[in-house]
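Note that this complex is displayed minus one protein chain, with the remaining chains in position.
Showing chain A:
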Amino acid sequence: MSYAYLFKYIIIGDTGVGKSCLLLQFTDKRFQPVHDLTIGVEFGARMITIDNKPIKLQIWDTAGQESFRSITRSYYRGAAGALLVYDITRRETFNHLASWLEDARQHANANMTIMLIGNKCDLAHRRAVSTEEGEQFAKEHGLIFMEASAKTAQNVEEAFIKTAATIYKKIQDGVFDVSNESYGIKVGYGGIPGPSGGRDGPSASAGGCCS
């Protein structure tokens, strides 16, 4: 399938906050109450439309346990967007946000768009982190913020799309040199020719199989 742009996302956050469930809800539109533990990293992809342009999202869903951190750092490479997730019913997952953010700032490119997601907002009766605190943290660190629920699908679609829209706008504003793939953006067939005269997307980059 052709796309105008291809964005790489990475989902980060403590173990058990619902990263994989958010991804599953976004890619498959379903919820799995007990999701397999992520070991290392898992992958998902979906097509969305922004400004009438087809955009392909490739999502790297990482393991949350601290012990994976030293390995997951290389996953940031070439990510255009990040979803930083915490669980509104578990205070400690919110407390760890700063260290996740530090990781992200250190290993990702500076223009990476970060979306903060307070997940499990359907469990309001067990809430341990208020919406205001989440907003405050996002404001302080220049993140986009949303509360979402992978279970009810509330705001899941929106979170992924809003992140993409922000990245798209940055492209329009010329923040990125889209011909440089280290920004996590790739221009596809349907894309606007970039400064370099338009990089060809899918097939041109295939390389290797015929050579």
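The criterion applied here is as follows: contacts are C-beta pairs under 8 Å (C-beta built on N, C-alpha and C of every residue); 3 or more make two chains touch, one makes a residue touch a chain; residues count from 1.
One rule holds in what follows: contacts and distances are computed from a predicted model.
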Omitted chain (choose from "Ras-related protein Rab-25", "2228_t:CDS:1", "4853_t:CDS:1" or "TBC1 domain family member 5") - UniProt protein name:
"TBC1 domain family member 5"
Where the complex has a chain not shown, which of A:I11, A:I50 or A:A63 is the residue touching it?
A:A63
Which residue, A:H35, A:K53 or A:R127, contacts the hidden chain when the whole complex is considered?
A:H35
For the chain not shown, which residue from A:L6, A:I55 or A:V187 touches it across the whole complex?
A:L6
What residue numbers in chain A mark contact with the hidden partner chain?
6, 8, 15-16, 32, 34-37, 39-45, 58, 60, 63, 65, 67-68, 70-71, 74-75, 78, 186, 202-203, 205-209, 211
